Structures are given as C-alpha cells and as structure tokens.
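Structure record follows, encoded as structure tokens.
Every protein chain but one is kept in place in this view of the complex.
And now, chain A:
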Amino acid sequence: MRVSFTVNGRPQEADDVWEGESLLYVLRERLGLPGSKNACEQGECGSCTVRLDGVPVCSCLVAAGQAQDRRVDTVEGLAGEGGELSPIQQAFVDAGAVQCGFCTPGLLVAADELLEHNPSPSDGDIREALSGNLCRCTGYEKILDAVRLAAARTGQAV
C-alpha cells in the first residue's frame, strides 16, 4: 500500500509498504531517515521515539498506515536548515551526554518535547519525561545535565 504523510515539514510518500510494517521501518528503510533507531521493537527502549502530530511515541509501535495524512517529526528535523544544532542537541554535546550514541536520537526527541511544554523542568519532570528511553552507557547523569543545561540556556535567551 501507499502511505502519504508529512515528515519534518515535508510531504512524503512511501510505496509498496507492507500492511504490518511499522512507521519506524518506513522512516528508516523507505524514506532514508535512519536517525530513529531500531532496537527493541516492543516499546521498551524509546530509541525509535518520534513525534506523531506533536506527541512523542515509539515509532516501532505505530503501524505505517496509521501515519497516513499525519505529521511526523524525527530527530533529523531538530537541527536547522544549515545544519546548526538545536539547543538540546548542543547541550548533549557540551554536557558529554553521548557515549555510543544509539539512544541519543530518542532522548533528544523526548527531551525537546519536554522543554517545549515545560521550559524549566524539575529533576523529577526530566526523569519522568525520559523514563521511556533506555541508555546502557552513561548512567543517565550526563543526560540529565544536558537537559538542565538546555533549559538554563533557553531560559537565559528568553
């Protein structure tokens, strides 16, 4: 089947999509957007997190056909047109929140959404917002630092 939806602001079409295929597979294998990672395929790890009509979801658990006519935003859409990093991406770099990097895209999408709705989150808010994203390298402390850093910088800029 054919699936048409908006990805990072651009209309996209994928053809020959198998009816049981996930949105994640379509993004990675049909649209050439490998930023969203494929790991657990059961919603446990959050590495495939994207936003569906603005809401963070595990793209491995969205059937491709369910994305028809909807808006999907992936980690590839965070950086600016010229490649300049978004505040949360820059904060991850500066805080040393990236080790192997596999969980990073999902964490970025989840953290970006948190800061959009809650510009000065408490530590509890951050932990809760990132509770669906597993990292097996860092112990999370640098990741929490990065979110605090992005929040502080954004707060100063306003």
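As a working rule, a contact is a pair of C-beta atoms (placed from the backbone, for glycine too) under 8 Å apart; a residue touches a chain by one contact, two chains touch by 3 or more; residues count from 1.
To be clear about the criterion, contacts and distances are computed from a predicted model.
Looking at the choices "Glutamyl-tRNA(Gln) amidotransferase subunit A", "CO or xanthine dehydrogenase, FAD-binding subunit", "FtsX-like permease family protein" or "Probable membrane transporter protein", the name in the UniProt record of the chain not drawn here is "CO or xanthine dehydrogenase, FAD-binding subunit". Remark: the omitted chain is touched by one listed residue; of A:14, A:95 or A:110 this is A:110. When you scan A:7, A:26, A:58 or A:146 for touch with the missing chain, the hit is A:58. Contact with the undisplayed chain is limited, among A:13, A:29 or A:128, to A:128. Mapped onto chain A, contacts with the missing chain fall at residues 1, 18-20, 22, 41-44, 46, 49, 55-58, 60-63, 65-66, 68, 110, 128-129, 131-134.
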